[in-house]
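Of the protein chains in this complex, one is absent; all others appear in place.
Then we have chain A:
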């Protein structure tokens, strides 16, 4: 059950001042992302960003059983950074969180800063750093990209879950033993990360195989000749 909490923190789990600090932090970071994303958000990336957001939204509804009584869902940060890059990726995940919060009452409104910090900022940042680093040594093939996405997903989900532990330590409204919270969160989220990683890996590998022009993370490694060829599915 703590899993669901980490995915979406409700109102009142972390106290007001800490929520406010993280809300300011998240707003500042997102403003920076908006600035950086403006250069990225071209004709090709705009619909892709929308689809990535819709996809994340959809797969977040798909809960998979991790342990008896514990179900988790994907965060989608790694998928987003591979396909649309870190800045637009963070915006995609935040958009999903904001819409879920306003329209689907999922996750507390004042906990939005906390949720965005964990899932949209921490998760995507960890995912992107790993993807960027790993792609230097991994083979630049669909398979290599899939493996990269798998590893990055596991780490990014676990990092995001530890963001909740940090916030709980700073402003938890109740006094739970912290090592136990941290341990449970990390353990459960490694499993969720593997599930997320498998889905992210198949998705990006398929996209890289059929429409390599759509993969943001591979732009740096693409040879100019193949860049213009979009093979229809």
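Here is the rule we go by: contacts are C-beta pairs under 8 Å (C-beta built on N, C-alpha and C of every residue); 3 or more make two chains touch, one makes a residue touch a chain; residues count from 1.
The rule we apply is simple: contacts and distances are computed from a predicted model.
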Worksheet item: Which of "Cobalt ECF transporter T component CbiQ", "2Fe-2S iron-sulfur cluster binding domain-containing protein", "sn-glycerol-3-phosphate transport system permease protein UgpE" or "ATP synthase gamma chain" is the UniProt protein name of the chain not shown?
Response: "Cobalt ECF transporter T component CbiQ"
Worksheet entry | Identified contact with the non-displayed chain, of A:115, A:167 or A:203 | A:203
Practice prompt. Sort through A:92, A:165 or A:217 and give me the one touching the missing partner chain.
Written response: A:92
Response to the item:
The missing chain sits against chain A at residues 1-2, 4-5, 10-13, 16, 19, 31, 34, 37-38, 41, 43, 46-51, 53-55, 57-59, 62, 64-65, 88, 91-92, 94-96, 98-99, 101-106, 108-110, 173-177, 195, 198-199, 202-207, 210-211, 214, 233
